[in-house]
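With one protein chain held back, the other chains of the complex are shown just where they sit.
Then we have chain A:
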Amino acid sequence: MPLLTFFINVFVPGKFTRSGFCAIASIAISLLCSLLIFIAMWNQPFIHVQTNWFTIGSWSLNVGILLNNLSVLMLPLVSGIALLVHIYSTKYMQGDPYLHRYWAYLGLFCFSMLGLVIADNLLLIYICWELVGFSSYLLIGFWFTRNAAVQANKKAFIMNRLGDIGFLTGIMILFSQFQTLDVISLFGEKGLVGNAIVTGGVWTSGLHHMPAGWLTFAGLAFFLGAVAKSAQFPLHTWLPDAMEGPTSVSSLIHAATMVAAGVFLLARIYPLFNDTVLIVIAATGAFTAFMAGTIALTQNDIKRILAFSTISQLGFMILAMGVGASASSLFHLGTHAFFKCLLFLGAGAIIHEMAHLKEKTGLDYDPQDIRNMGGLRKYMPVTFVTMAIASLALIAIPLTSGYLSKDAILIESFEWAEGKGGWYRLVPYSAMITSWLTAFYISRLIFKVFFGKFRLKEKVGLHHVHEAPPAMKYVLVVLSLFCLFPVFSLNPFMFEDAWVIQGFPQADNMTRINAFHTVVPAAVNLISVFLIYLCFLWYGSNKPAPDFSKNGLFKFSQQQWFFDKAYNTVFVAGVLSFSRFLYQFDLIIVDGIVNLFGTIGRGFARISDWFDRNIIDGLVNLIGYLAGKLGKLIRKFQTGRLQQYLVTMLLIILTLFIYKYYTAAI
């Protein structure tokens, strides 16, 4: 029975993509199936069904479906959020001339994302992984006449490709070492990866071995894949640009689901990572979280703020993976999916209204710039309340879901650092600072958008602005319910009681240090509340906010740490000029040599032509000439006079006679 539902689950979204209704119906069926599977499978032993796909040499590739807690958690999460976004899109995308393509792309995305979470084979995961990237490419560039959008989707795909080659390299290493790509036999209990041993610099599994460096390399390669997909430093720059796509897409793909695929991958292949790789993971996560948090402080585009916030939160998840708190990481993945999706959809509703306003009034302004907004609380109350709840969850205020998951990560990273000591403590402290930054930038957003006075009021009346249409409004309300604690845990203060955490194996390498469990949340929350208040003072009232724009740090943050510029000048321009150089090399040197041979050949031909004409033909002509001369000479004998003939004959005979006579003597 589960098998049948899987098939519906997997193939339905891909198939009926012509119109919105079919898309919604199919994704709803998917959700239903996912929920059934979830209820049936949660905390049950895993199910693994396989079928042979193809055979190369003596090696058969079996692909199939693997359902364990990880995948059955992701299934309803993905399909649930996808369903809500689908419903939301019916209004948001209304009237777009290419709407059927939109549904088709969304269907492709849902198909590949669901495929990704249930695939049992690394190659299959890779396939879905790339298809997810491809559908994201299509959706970012959905408005393909906009130059920025097509630049952004190219960038997103290429950066993801960079991660893909890491993933592929990892696959090659594992295949070469273990001759299988099956997730269970590799990473399951008593899996091959677990049984492989590293001794004396050699990584051995059965008969196969390779230098131990390849183990680390494999871990790093897979991590590179995750870095690209989950937009971590140094490959994070595609995500803010990806906001060029429709907001509903940003919400589904670039906030809730696809970007979480990297975290999901890390969870799937967790046993592969050795200590070195884990430290790299933790450090990358912490740094990314901090960096993105600082950038989000100064952005003015509402979607960009949220994008950097996403990067920052993904950094938290990656960090949690690195410190061994994979359960908390997945927990945060789940909670974040809801509140970030909500924030984006709310932002979408605002942008929708602002864009309508722009159309009606004919004014030219950027509908996404928060400097143009303000005071919207009175006109869009539902949006305001739901977004406020989501923001509180993002800040991790008690009673919200974010509190449970983020504090879990913070506490566990403190415990991890305590076990390691030294510089490792930088990781949890930077995470803590980041969560304060979070409080600041999200409250800045909320206060600027919803409080104070509408900043365009002098030019236009506000009576055009009104609440989002029902399809959008109720989606926001549903999502906001998922931002509250009871969905995840009955105890609002203890993350360990959350059912998600209990569904995964606990990290056992840390000792529980009770002090952290009270001090850390308290510290985080007190300072966060203070920061929120500060934000309110600065941005929530009508008084002008303090101006930092002359500050060097401000510029550094506003320019997003200059990553884009650096990448453009170093990598893009570098590769392009190198390729132009190579092309010139190809034309001038490589092809030049070929043409040189041609020229030399022609030169030789000319020489031999000359030789032929003058020497060889000359010889022939010379012989002819000589024959002619001889003939002329002999002609002189043909005088016709008999006496002369007789004399000549006599002379010849005499000569012969003399010759004969003397030769005989000799």
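The rule we apply is simple: a contact is a pair of C-beta atoms (placed from the backbone, for glycine too) under 8 Å apart; a residue touches a chain by one contact, two chains touch by 3 or more; residues count from 1.
Going forward, contacts and distances are computed from a predicted model.
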Quiz prompt | Chain left out of the displayed complex - its UniProt protein name, from "NADH-ubiquinone oxidoreductase chain M", "3-oxoacyl-ACP synthase", "Branched-chain amino acid ABC transporter permease" or "Spore coat protein JC" | solution = "NADH-ubiquinone oxidoreductase chain M"
Self-check item: Touch criterion as defined above, residue of A:Val590, A:Ile616 or A:Leu630 at the omitted chain
Solution: A:Val590
Practice problem: Taking the full complex into account, find the residue in A:Ala25, A:Ala40, A:Leu99 or A:Leu162 that is in contact with the omitted chain. | Solution: A:Leu162
Quiz prompt | Touching residue (missing chain; options A:Ser58, A:Gln643 or A:Thr663) | solution = A:Ser58
Exercise. From the listed residues A:Gln151, A:Ser185, A:Asn274 or A:Asn300, report the one that touches the chain absent from this view.
Key: A:Gln151
Quiz prompt | Residue touching the undisplayed chain, where the options are A:Ile127, A:Val198 or A:Ala471 | solution = A:Ile127
Quiz item: Please identify, in ascending order, the residues of chain A that touch the omitted chain?
Solution: 53-59, 123, 126-128, 130-131, 134, 141, 144-147, 150-151, 154, 157-158, 161-162, 164-165, 168-169, 171-173, 175-177, 208, 210, 214, 575-576, 578-580, 582-583, 586, 590-591, 593-594, 598
